[in-house]
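Note that one protein chain of the assembly has been removed; the remaining protein chains are unaltered in position.
Right after this comes chain A.
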Amino acid sequence: MQSSQYLSQLNAFEKMSDEPWPEDAVLYQPYEAEQILLPEHASCLAVKAYLKMCQLPFEVRSCANAEYMSPGGRMTKLPFIRAGAFIVAEFEPIVNFIEHKGSAIGQWLDDDNKADMRTYVSLAENIFTMAELYISFVNKTVYEKVTAPRNGCVFPWPLNLIQNYSKRRNTLRLLKVYQWNDMTIEDVIEKVEKCCETLTLKLEESPDTPFFYSDQPCELDAIAFGHLFAIITTDLPNMALAQTVRKFKRLVEFCQFIDGKYFQMSK
């Protein structure tokens, strides 16, 4: 049901491609201070960074039930945007949607580079999201001290237990599908380290420019910034992920640069 909606949207994108980006586009996300979890925070940040890089106007609206309003997706289902008659969830579909609108960045890349960049985007999205889900739901202290109270905070007493239970079960199933369920924390850190190394290497291919591909931003910049920045700025009882990312000075500098360029200015 979810994906049939997704498909009909894809078909409708084709027809809609000439219409411009609406002025009143809204990005829905959970409450940032009380409710949002690390993986959701990361993907919200990535989408916001991408929209800002495209210089598209949007309004952020926080909803307690954002997850249940979302049309569905592969991983966190969040954030989702409402632009005109369309509701699109998660990073990749949103990027595709904006590309159909014709206002996407990264159009100057040739086909080879674009395919390459998509590979990196899918790598960064998978590895970081899985690592964040793993630390939020499999690590016992983090789950009990942060994930469960935050996820349950918008529901009254008996319902919050049920919601926590069902969310944890769904997440564990997702981790199982991506074959992360039987990993130890060392394996997870090794995976994240490898991914950071790959990104650093890519960043150093063009050492004089601040972005991954030459001097203009693209999707990879947005997704890498979203996840890395969320990981290093979120306080958890277990900081293993943040410490791993902090080892890569080049990536931390990159995050600070993007944060300064796109987020501080608007404030």
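Simple rule for what comes next: a contact is a pair of C-beta atoms (placed from the backbone, for glycine too) under 8 Å apart; a residue touches a chain by one contact, two chains touch by 3 or more; residues count from 1.
The criterion applied here is as follows: contacts and distances are computed from a predicted model.
Going by its UniProt record, the hidden chain of the complex is named "Metaxin-1 homolog" among "NADH-ubiquinone oxidoreductase", "AP complex subunit sigma", "Acyl carrier protein" or "Metaxin-1 homolog". When the whole complex is considered, the residue among A:S122, A:T141, A:S166 or A:T209 that touches the unshown chain is A:S122. On the side of chain A, touch with the chain left out of the figure occurs at residues 1-4, 6-7, 10, 72, 74, 115, 118-120, 122-123, 126-127, 173-174, 176-177, 179, 194-195, 197-198, 201.
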